[in-house]
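The complex is shown incomplete by one protein chain, all other protein chains being positioned as in the whole.
Chain lettering (A and B) follows the sequence in which the chains are written, and residue indices restart at 1 in each chain.
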Amino acid sequence: MTKRILPVLAGLALVAALAVALSSPPDVLQGDFVRILYIHVANAWLAFLAFGVTAAASIGWLVRKKPGYDRVAAASAEIGVLFTAVTLFTGMIWGKPIWGTFWDWGDARMASTALMFFVYLGYLALRRATPDRQARARRSAILGVIAVVQVPLVYFSVVLWRTLHQGLTIRPDSVQMEPAMLVALLVNVGAFSLLYLALLTARVRLARLEEAVEAHERAPAGRAVTAPRLETGQ
Amino acid sequence: MTDPIVQLRDIGVRFGTVPVLVAVDLTIAPGEVVGVAGPNGSGKTTLLGVVATLIRPSSGTGRVLGAALGTDDVRRVRRRIGLSGHEPAVYPDLTLAENLRFVARVAGVTVEAADRALADVGLAAAADRPAGRSSHGMQRRIDLARMLMLEPDLVLLDEAHAGLDQDAEVIIDVILERTRRRRGGALLVSHDAERLTRQVDRVLRIEAGATV
Partner (left out) sequence: MSRFWRQALQVAKRDLLVEGRAGEGVGIVLPFGALAVFVVPLATSGSASLLADLAAPVYWLVTLLFGMQLALRQTATETVPQRRLLVLLGLDPVARFVGRTLSAWVLLIGLQLVLIPLVVLFYEPEPVPTPALMLPALALYALGLAMLGTLAGDLTVGLRTRTALAPMLAAPLAVPLVMGASQSLISISRGEGILTWTLLLVATDLALAVAGVVTARPLEETAT
């Protein structure tokens, strides 16, 4: 039942979120461009959540070796990469009018988000490159664990790089928020959370179906080998 | 104390979703040498991998040298298992002597034992030849020399006779004889039915992943 309710709910919530984002008051400094941030921030948070779920599921797989953990880890990483891409894209189109540039090396979060994007692109590439399911689950779970240890350091090092060379910069988006805008942001976070859940459950279900198709009528490997059709002396 | 060296009950192995072994029962008693025969793809090599504790069974239960398969228990018995696969485990850039000495040092055996084993398999004169420039048969002899050196309680030979001449046959005979005397066990896979029946106590037939 949830497999129909969740997508519908997520769809409705996204429509509502869009309506709230478009009807909320324009920002004093950013004008209408602030509306991009509702989607941008919501996607960024969800991307972090998604990679967090991948990390937890990776550890879960290493401890329990249950295929369910692997499906969740993989699905969540795929969605996380998608959300990170949206985060980077919306960040850039917002940055052009507000900061005057698509890419601002002064913002540590942009650089570390981009690096995280590459880490999990690598994660997905490793999965694609590993044909055997058990090996794929093991290798990607291990990478998931290494990433958990290393990603905070990547983030920290980029922050350190900025703070030591430029000093902390105050950005317009860190200024106190108006209540109407906070509501718009929270509605968007809620809507994208529902979208995340809907995509996650659908992707996990799809993975299970893929495995079922693969398993369908598989005879032992040895049965595929028959006697040669050749005879000597012909 | 006559616990079997190997005891497998209804073992199944899947690679992904493809079943390779479906129902294998096998017992090797102390001092027993068992041969495995079966057509290509029947799962002989996989069975050897399971007995070597290197392939985790997907179903069934088994004990090897007292350790339950699929548990961390197998770590403490691995050192007592000797495996020679159809591809020899040698480093092509190292000489034959260096190959054995490296194994000796990792395993905590003396270098002298390594050199003695090399001489025993008739490769003393080829000691300084890089393994990669030695024939397949010579590399197989290195695999066998390792068994003489480490004296495993469970000897596993895949394609036991492939690439070995009649001379080298005696090496396998000696390894099996010593293993029997130690009350260890051995499992041999071979396509050479004649040689196999001469060397083993009984032959286990395996077809399409199941013992018959």
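The rule is short, and it goes like this: a contact is a pair of C-beta atoms (placed from the backbone, for glycine too) under 8 Å apart; a residue touches a chain by one contact, two chains touch by 3 or more.
Everything numeric here is computed off the predicted structure, so don't read it as measured data.
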Chains on display which the left-out chain touches in the complete complex: A, B
Options A:A17, A:V34, A:A141 or A:A191, residue touching the unrepresented chain: A:A141
Touch criterion as defined above, residue of A:V28, A:I93 or A:A125 at the omitted chain: A:A125
Contact residue for the chain not shown (choose from B:A68, B:A89, B:A124 or B:V170): B:A89
Contact residue for the chain not shown (choose from B:A37, B:L69 or B:V103): B:V103
Residues of subunit A in contact with the chain not shown: 62, 115-116, 118-119, 121-123, 125-126, 129-130, 135, 138-139, 141-143, 145-147, 149-151, 153-154, 156-158, 160-161, 164
Touching residues (missing chain, whole complex) on subunit B: 49, 52, 54-56, 75, 78-79, 81-83, 85, 87-91, 93-94, 98, 102-103, 105-108, 130, 146, 150
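Going forward, only the chains that are shown with their structure count from here on.
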Chain centre separation (subunit A, subunit B; CA means) in Å: 46
Of all residues in subunit B, those that touch subunit A in their complex: 15-22, 38-43, 207-210
Subunit A residues touching subunit B - in the complex, by the definition given at the top: 131-134, 211, 214-215, 218-225
